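I have a structure here, written as structure tokens, and I will follow up with some questions on it.
A single protein chain has been omitted; all remaining protein chains appear in their positions.
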Amino acid sequence: MSYGMDTSNSRPLDVSIIGIGQTQVAEHWSVSLRHLALKAIQAALADAGVKKVGALYVGNMTAGTLSHQQHLGAMLADFAGLRGVEAVTIEAAEASGGAAVRQAVLAVQSGVVDLAMAVGVEKVTDMVGSSATMAQTNSMDADYESVHGITAAALGALLMRRYMHEHGVGLADFAGFSVNAHANAEGNPFAMYRRAISVDTYLQAPLVADPVNLFDSAPAGDGAAAVIVCRTERARDMVPHPVRVAASALATDAPAVHDRRDPLYLAAANLAAGRAYMAAGIGPDQLNLLELHDSFTVMVALQLEAAGFAPRGGGWILAGNGDIARQGRIPISTHGGLKARGDAGGATGVYQLVEVVQQLRGTAGRCQVPDPHWGMALNLGGAGGTAVAHVLERLV
Amino acid sequence: MSYGMDTSNSRPLDVSIIGIGQTQVAEHWSVSLRHLALKAIQAALADAGVKKVGALYVGNMTAGTLSHQQHLGAMLADFAGLRGVEAVTIEAAEASGGAAVRQAVLAVQSGVVDLAMAVGVEKVTDMVGSSATMAQTNSMDADYESVHGITAAALGALLMRRYMHEHGVGLADFAGFSVNAHANAEGNPFAMYRRAISVDTYLQAPLVADPVNLFDSAPAGDGAAAVIVCRTERARDMVPHPVRVAASALATDAPAVHDRRDPLYLAAANLAAGRAYMAAGIGPDQLNLLELHDSFTVMVALQLEAAGFAPRGGGWILAGNGDIARQGRIPISTHGGLKARGDAGGATGVYQLVEVVQQLRGTAGRCQVPDPHWGMALNLGGAGGTAVAHVLERLV
Amino acid sequence: MELTRHWRLHNQRYSLVGEQCDRCGARLFPPRDVCPECAEPAQELFTFSGRGQVYSYSTVYSAPEGYQEYAPYSVALVQLEEGPMVTAQLTDLGDDKPEIGMPVEMVTRRLRADGDQGVIVYGYKFRKHVKDII
Partner (left out) sequence: MELTRHWRLHNQRYSLVGEQCDRCGARLFPPRDVCPECAEPAQELFTFSGRGQVYSYSTVYSAPEGYQEYAPYSVALVQLEEGPMVTAQLTDLGDDKPEIGMPVEMVTRRLRADGDQGVIVYGYKFRKHVKDII
């Protein structure tokens, strides 16, 4: 499997996560964007046992269009009692959260910033209906995709139908991804939907954009999550259970699916995961869990292929062979994934890392994977135009 | 003068600028956002003599609202022939460009990225009229400022009127800032308006939001600018005239003017400039030029005060005493500033650095300040909610 | 449609409900939950009197989408008598010209009509305060 030749992003890191915080993903009608972010920020500060950070990186995608609010760095720093602190927004579509964590990691690695926080926040219910649908299309090519009335669900559907055609698989073959995610979410108090579903429920779900149905796609919700990072040496002094950032990598591909050489190949995910494995000094076989970007079931299959868990065209097999279950070879969506924890847009990448940290700390409760040492988070923007991979390691 | 106590952002840097590129600031009706960015990117690559970079940081503010296009990292990387490369957008309102440069500097300083590019791009003419006016308000507090129909010009006006009231100065006392900027722009082929103006022209200009008139405010235009940074040691091998990034600092304040203890005090600019002086080991007296964020003449006075060139309430005096001229104590807006080079929104901070580099290389042509060694760029977001300061040094 | 965003701010827009810091006593508007003076939680509600004076003022001629029908209109920074400053429009000025220091009081007016989806937003504006008749 080729992960590309570029090794520029594979230097060893000396950074660990010392604090995490999150809100439930939900339709938080009564909570504003700044209040949502505040909850996650305060939870992470309390978890790390610190009052301040040296820099705040905000991962967000839709506030400019749905809440008429940009300049979130200054706004959230001020609102959270951190006035004066370095703070900016990082945007990479739905990969904004993972990208914000990466900037926090780079800032600490540079030696310039001591404690850095990444907060992912998305407030999708400030507008509803067709305006909200349109905001989601901002991650596509406005001139050559969105103008044709394409939606995120339609892009997922175009990939899913072609995948089914090329690899001779049916709708039922994807059911396991959705069933697994919903089963896992039962144990996650921060999940949007905490109810297991059956294969029949999946198969009978209403169409969103054929062949994508309601349970192939992920429900959008408001949410915020935060992580705090610092140098590993300092982390060991500060908290009982720091989690090391063994690797951080971000790669891109053409944002428009039609511009890719092979639409069924997630080149950015392959590059990011490959660089992350190299930097961490492990391969996919060593990973004990994977939080991936399960915005659509077909995207799960494609990511499993891009990240080395299945050959091309073989990702769908993991939906049915037990591999992705909590006790399986590579547990995925262990807290429900986007499908059941909920899709909090640009906050997703931070949620994923919060969940991997919970797993590696052994505090994932009913979501706990048995005794994990390595975990990876893979966060996608758009239909894979950006991919961010972080490999975390439990420090013993 | 107090620059605050935080020294976390003042570690020494080992980063230099090896390439610059820019387009004219103008109403580029026939050029799309991606083509604008491409021109600046290609110019910077050619200037540095490289084909690729390891990471691309895009500074942009309005593409999501005015062009329905986000995910610019992946889009511009792909469009510029850099497919696969790490690329994200950095947003800090009108300070997005300076913030993008800072991320490039941190990425290189971390050792993780070898060559990093920051490209600031803004395409404001994709929409016109009231929609465009509204997009500019996204840097304010949507719930407590924008909802009252406040515009950027009105905020400038509120500050200007109070400043005039507190310090007993009149409209004519600000004229020098505008006259200086327009005179300097005559020599800049990338400027939007290359015509000197007289004090009378300034005094007779139509009101935009009283007391702010057309020549107190900066004209919005489309534009893109780019810089490439790498480690200083490598820079010396690559190009004949690298310019060292002696300091980089970013600070925030409440984005809403009403939330600040003293609206006439730019706390973020003071913090950022102070940290930058500390890191560079110089004071304001050593600076040979300053590119500041002259979105409104009153903001020039406030920045001169915040950055140590005048006592509180004394910034306006520099408009009339010759200090800011090309041969003066602290030349400002040497290529025209926002006022005459044009205000390219979130690209501004990158334009400023391109201009400081031209000055320190001695290639500023008719804009050239005599034999400068140190230059600073001060880039503001909103009405000062974010401030980014970079101190550059000529390497000999 | 963005009904809920405006509905959430009902108490602020109609009644200037802010907060008071338990620790340092600072009165806060807009409410912000964390005191910017001492960084402690500040969630005790405090309703402002709505009286204050003009800190600065200007006029908007070129208005954003949703405000054009009202242009030109007067805007101001108003310092409330309890301390905080708010951004708002001045209204009911008649032939009066605003001036710095002018006493004002809060009134409820229409702020904007929300585009083609027609959500009308009401909230505070300030008018010249005429001394109470005792």
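Some notes on this structure:
Read from first to last, the chains carry the letters A, B and C; within each, the first residue is number 1.
Rule of thumb we're sticking to: a residue touches a chain if its C-beta (ideal position, glycine included) is under 8 Å from a C-beta of that chain, and two chains touch if they have at least 3 such contacts.
Being a predicted model, the structure only gives us computed values, none of them experimental.
Checked against the full complex, the one of A:16, A:32, A:69 or A:146 touching the unshown chain is A:146. Only one residue in the set A:134, A:196 or A:317 touches the chain that does not appear here, and it is A:134.
In the complete assembly, the contact with the undisplayed chain comes from A:158, out of A:58, A:158 or A:292. Residue A:212 is the one among A:75, A:179 or A:212 that touches the chain not shown.
If you put the missing chain back, the residues of subunit A touching it would be 130-131, 133-134, 137, 141, 143-151, 153-154, 157-159, 161-162, 165, 207-212, 254, 256-259, 263.
What subunit B contributes to its contact with the hidden chain is residues 29-32, 35, 38, 51, 67, 78-81, 83, 125-129, 131.
To be clear about the criterion, only the chains that are shown with their structure count from here on.
Seen from the C-alpha centroid of subunit A, the farthest chain centroid is that of C.
Subunit A and subunit C, compared by their mean Cα positions, are separated by 39 Å. The residues of subunit A that reach two or more other chains are 32, 67, 78, 83, listed in rising order.
Residue positions of subunit C touching 2 or more other chains, listed in rising order: 5, 36.
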